[in-house]
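Yeah, one chain of the complex is gone here, protein chain that is, but the others are all in their spots.
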Amino acid sequence: MSLLAVDRLAICTADGTPLVSDISFELPSGGRLGVIGESGSGKSLTTLALLGLLPAGLRVSGSIRFHPAGGEPVQVVGASESALRRLRGRVATVVFQEPSTALDPLMRLGDQIGASVRRTRGLRGPALRAAVLSALADVGLDHRIGRAYPHEVSGGQRQRAAIAAAVACRPALLVADEPTTALDVTVQADVLALLDRLVADRGLALLFISHDLAVVSRIAERVLVLDRGSAIESGTVTEILTAPRHPVTRALLESARHLDAALEVRQP
Amino acid sequence: MTEPSTNVKEHIPVRKILTAVVAVAFGLGLAACAPDDGPSTASGADATIDVGSLYEPQNLDNTGGGGQGVTEALNGNVYEGLFRLTDDGKVENLLVSDYSVSGDGLTYTFTLRSGVTFHSGKPLTAADAKYSLEKVIAPDSKSARKSSFGPIGGITAPGDSTLVVTLKTRSISFVYNLSYVWIVNAGNQSPTTTADGTGPYRLASWQRGATLSLSRFDGYWGTKASNKDVVFHYFTDASALNNALLTDQIDIITSEQSPDALDQFTANPAYRVNDGASTTKLLLAFNDRVAPFDNVKVRKAVYSAIDRKKLLESIWGPHGKLIGSMVPPSDPWYEDLTNANPYDIDLAKRLLAEAGHGGGFSFTLDTPNYDPHPIVATFLKSELAKVGITVTIKVISADEWYTKVFQKHDFVATLQEHVNDRDVVWYGNPDFYWGYDSPQVTRWVRQAEQAATADEQTALLKQANRQLAQDAASVWLYLYPQIVVASTRVSGYPVNGLNSQFYVYGITKREG
Amino acid sequence: MVRYLVRRGGLLVASLLLASVALFLLLRVLPGDPANALLTVDATPEQIEAAQRQVGSDRSLPEQFVTWFGQLARLDLGRSFVSTLPVGPEIVDRLVVTLPLTLFAFALAIVIAVPVGYLCARWSRTWYGAGLSALSQLGIAVPAFWVGMLLIFVFALRLRVFPSGGFPRAGWADPGAALTSLTLPVLTIALVMSASLIRYVRSATLDVLGSDYLRTARALGASSAEAMWRHGLRNAAGPVVSVLGVELATTFLGAVVVESVFALPGLGSMLVKGITQHDYPVVQGVLFVSTVAVLVIGFLADLAQRLIDPRLRGSSPGGSR
Partner (left out) sequence: MSRHRRSLVAGGILVGLTCAAALISLLWTPYPVSDTSGGRLAPVTAAHLLGTDRLGRDLATQLMVGARIALETGLGAVVVGGTLGVLVGIAAGFAQRWLDDGLAALLDIVIAFPTLLLAMLVVAARGASLGSAILALGLAMSAVVARLTRILVKRVLAQDFVTASLVSGTSWPRVVAEHVLPNIWPTLAVNLALQFGLAVLAEASLSYLGLGAPPPNQSWGRMLQEAQSTVLVAPAGLVAPGLALVVLVVGANLVADGLREVADPLARRSS
């Protein structure tokens, strides 16, 4: 039984303009799926739909089913807010693209991590403090960073803190929505490595969203290619890299190669 | 699984807001239930009378710039003079028991009433009277009456109860003028903020901008006041004042200045509108020195071109009175001169033609920016247009008026109100702002003041008055009404309010 | 923080000095002779001279300024030309009315504006939300004195629930009566003021509702109410607090017209009277006290913002605005 099964997912605006149509995929426990597409391909909307976080006014149809180990299956489409709340954090969490806005600018990083741990794991007092410290340590941050505000630390540290907050909830699935796009190239690799390690260590499933095929190919096992709201191709990383069938996929592959080439020039 | 803690947190903001809303609502509700600060329910001798007025004292010293308000609140109530001007205009002894005048009319000997004490407990002596009179004529005195005491030559207090005043020239109005002089405690160091008089009330408190309260003085030498407390409530806006009476916050308005509001009181049986005698005249004052108003015919033409009756009715409805000269009916030398310059457009046109202005002319009217002048100017503009005269209305502030018109005489015509009684004598002063210069009138006015008898004075001033009307020295548009509006619960209040005084000691209040 | 306080305090004092000089000069530049306010139509030439001596219009400007500033340094605001009474105590007397009026109105405006503004934002996509917004925006287009007149007409003249104006003789010694007399004025100011506040609250709430951190919190399992309470409120408070400072200052002086409608013996009516009578010490005194209030309020609003927002604590005062 898959942890997450998405079937014929479609999203449209209130007046019926389709934004995403007919997307289906499955993700087993511990599996790693990369979702790739240009901006406007619908990948971010899909991410938000998974956790029922779409803005009001958008209509969703199809099926999104979570089946966590040892729990009841949950149908996200049409679910009540309280059912979704039980799902978010405990079953699946998200790391967003822009760490400078995704974190509350007025709250210390440790407190933000603490808030989600407290909420999802019910910890209090010294246990909570210990959990926050270990979460920081897990992402390679000094414990003093917990006392800092987001604007006081670097972009990479912010993203690590965001990852810490997400992973400290002990979910079964981590959704990473372009987690490295906003970062410096040098930091990107570190954060990617961190994600890779965390997911492996804890046996998390990973849904990795990106426009960058090169990045996706490093961390994912399977790839789903989106274009203008529809899934156009899917397969293992090797399949996609070696035998892309769709012209859009080929274009993505081209641009990734260019980038790689450029990177290699810069990092001898 | 739901965590109860999460739910509790969700409700905190709502609960906080609710608490705040309830607290505010409760506060307002409490306020709504609280008793009004309006007229107290006590009646008879324990009553508090709430008086509404537009004239707050500037300070409490009538020789130190206290203004009209301090006369209204304190004159006769807290302070008393040697003489009293009654509400019907008679002069009677107050703090003097008797007085005598020498044969040449130059020495006045006053005997003070015995057993009179100030509110502070100090007995009244002639030294206080001397001090009080000197205060009025002192160099820094701001008393409006200062100039009328010009003839005083010397003041002495030969005994505790005897005051002697010698004059340089005869002054027939001397005793009358003394009714405006407050006898104050010579020992009071701060007369601008405290009051120590001999009247039926002592000053209880003065909250600037809001109220001035009087309390009955139990050690009063004469008949005790018929009520316990009187509170003057001050307003800067006539509508707010009227609303206060309509909502029972006050019992009585000393002087109604909003003609439009009268309808809502006359129509309501709970209020009485009292028409009293007034001394306030509205003038279209020409600058008689300069063309075209140095020409009598032009002045008379303008006078005849204005329908004063319609003007008065538009502004005051059935109230107020037309006058034909500077003298109001309450002055002893009053004569009805309203027909000296009748409303007659043809006459006006004829006079203009004779004066060489057959084709009309135009002039600028300096109009003070406060009521009723702007609206009167608007009216005059449309009236004079009918005889070919174009009026340019120039609105000026009171400040400009004093500098430009009053001091520099830099104007052609202006509007102004003159509030005092017996002020026709200003036409005897050629240097006054309107520049009326008739040697004859000047002589009559001087002779009148030095007359031996009141009859002689009256005859002379009547003569002067007729001459003024004939010369149309100014256009006397109308006499303001003096309107006291009161709740029918109260009675015994003065209705004439001569010279802004307002005796409150006779006011009583019914229950209910 | 200490350095900030010292710098900001210095700025405050400098502004005050500047404002006091400006005030003095501004008033002296006005044409007209304050002595005229002391005259009646019966004034003699001798009295006119005496009046000019009393108000000091016969002395040179620097002389007048030195006198005034010397007094000011001793916290003495001088004496009114017209009444000859000291200005300071009268201002204190009148603050007793104006201060509660301002603060109550301010508090009520917040109590109205925060929930309404929040709901306007929350319901921004619905017809009733749009209706609520439109209705509240009507408040911006309504003159305060008209609202006051209508309230008087309905609640004082017709229903007779509240007095039409004035302030009780006993003042705050009779809190019931004092509160009653302030109810309609407070309501008038609060209604008008809340209209503009609602705009700010709505816009701040919309910003917060659309923010990424709120979405993050929800993605990590927070209910929308919890996310709003824990993150939204604080973040929305920052911009609103800075506006509140300006609004409070505006209300403090903007009460002029409302005080006039309700015949309240406040600072506003004192100022109007002072201006019409050219009573410079009164105008100077009131404006000086108001300037102090405005600057102090601005300082407090700044301070509050810094306490709310750690990002501001590093920067210098007056910078990055």
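Order as written gives the chain letters A, B and C; numbering starts at 1 within each chain.
The rule we apply is simple: a contact is a pair of C-beta atoms (placed from the backbone, for glycine too) under 8 Å apart; a residue touches a chain by one contact, two chains touch by 3 or more.
These numbers come from a predicted model, not from an experiment.
Looking at the complex as a whole, the chain kept out of the display touches B, C.
Screening C:Leu103, C:Met149 or C:Ala170 against the full complex identifies C:Met149 as the residue touching the chain left out. Of the listed residues B:Ile393, B:Ala459 or B:Val495, the one in contact with the hidden chain in the full complex is B:Ile393.
Remark: the omitted chain is touched by one listed residue; of C:Leu99, C:Leu233 or C:Val272 this is C:Val272.
Touching residues on chain C toward the chain that is not drawn are 11, 15, 19, 26, 29-31, 137-138, 140-146, 149-150, 153, 157, 203, 206-207, 210, 246, 249-250, 253-254, 256-257, 260, 271-272, 275-276, 278, 290, 294-295, 298, 318, 321. By the touch criterion stated above, the residues of chain B touching the omitted chain are 238-239, 242, 246, 258-261, 263-264, 313-315, 317, 369-370, 374-375, 377-379, 381-382, 393, 395-397, 400.
Convention: only the chains that are shown with their structure count from here on.
Of all chains shown, the one whose average CA position lies nearest the global CA mean is C. For the pair chain A and chain C, the distance between C-alpha centroids works out to 50 Å. Chain A and chain B have Cα centroids separated by 85 Å.
Counting partner chains per residue, chain C has residues 223, 226, 230 touching two or more of them. Those residues of chain B in touch with two or more other chains are numbered 6.
Listed in rising order, the residues of chain C touching chain B in the complex are 32-33, 36-44, 46-48, 50-51, 54, 82-85, 90, 93-94, 107-108, 111, 114-115, 152, 156-157, 160-171, 174-177, 179-183, 223, 225-226, 228-230, 233, 260-263, 265-266, 269-270, 272-273, 276, 278.
Per the touch definition, chain C reaches chain A in the complex via residues 125, 211-213, 215-224, 226, 230-231, 234-235, 238, 308-311.
If you check the complex, the residues on chain B that touch chain C are 6, 9-10, 12-13, 17, 20-21, 24, 27-28, 30-38, 58-59, 64-65, 139-142, 144, 146-147, 192-193, 205, 207-211, 213, 231, 233-237, 240-241, 243-244, 246-249, 397-403, 406-407, 416, 418-420, 423, 426.
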